[in-house]
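Quick one: structure below, then a few questions.
All protein chains but one are shown at their positions in the complex.
Showing subunit A:
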Amino acid sequence: MISATGITKRYGAVQALDGANLDLREGEVVALMGDNGAGKSTLVKTVSGVVIPDEGTITLDGRPAKITTPHDAQSLGISTVYQDLALCENLDVVANLFLGSERRRWSILNHIKMERATRDLLDQLDVRIRDIRVPVASLSGGQRQSVAIARALVGDPRVVILDEPTAALGVEQTAQVLDLIRRLRDRNLAVLVISHNLADVRAVSDRVVVLRLGRNAGEFVTADTSQEAIVAAITGAAA
């Protein structure tokens, strides 16, 4: 559905990306793996409009897509959950979900419409938060991650990108978030997860794309691939 082809990006002397490719399809979770500095974040940023690539093309449904700002990406249905979540701790769940896209008429907020939509969305995703009117500061790490992911769905995107969604979480909360990612797949979204955690990747992804030094270093169907093969691709050791 969405393809990035031959993406290159230089930062001064650093070749962050050197002809990297990425394909995402509806109803599929792709894990993007690679060592630190492999170019994962940069590749994702070109798709989400934060970084403009030096070369390469991005196509959506076969047509070239012009993505130069995060706003472009959002209006094309590409939604990103950043590693730092970017939530306002002082605002409640409803306010965070609709931040910047508040339902309003002549600037007057429609609190009821937003709260109804929030409850519906959280129910669909099976996210349990006892009181959605308390500031996000009082929620657990897993709940916050869930709020950030739910927020990515507010604009009805087709593609959701998650940067290290489980990095800061404990075992139980990681399981909750992985469940949530499966539910995104069930909603027929194209999902891209950046992760360092092989166990998580094997638990949730359909496909693994490995980057190494800015280039594709392997692509695997998760179910048919051994952990060793993925590690070998990441480190560059001949498998």
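Just so we're on the same page, a residue touches a chain if its C-beta (ideal position, glycine included) is under 8 Å from a C-beta of that chain, and two chains touch if they have at least 3 such contacts; residues count from 1.
We adopt the following convention: contacts and distances are computed from a predicted model.
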Hidden chain of the complex, named as in its UniProt record, picked from "Urease accessory protein UreG", "Isoquinoline 1-oxidoreductase beta subunit", "Xylose transport system permease protein XylH" or "Cytochrome b": "Xylose transport system permease protein XylH"
Chain not shown: contacting residue from A:M1, A:L60 or A:L109: A:L109
Touching residue (missing chain; options A:V134, A:A199 or A:V221): A:V134
Residue, one of A:E89, A:D126, A:D186 or A:E228, that touches the chain absent here: A:E89
Selected residue (touches chain absent from view) among A:L60, A:L99 or A:A203: A:L99
For subunit A, the residues touching the chain missing from this view: 70-71, 74, 82, 85-92, 95, 99-102, 104, 107-109, 111-113, 115-116, 119, 131, 133-135, 137-138, 140
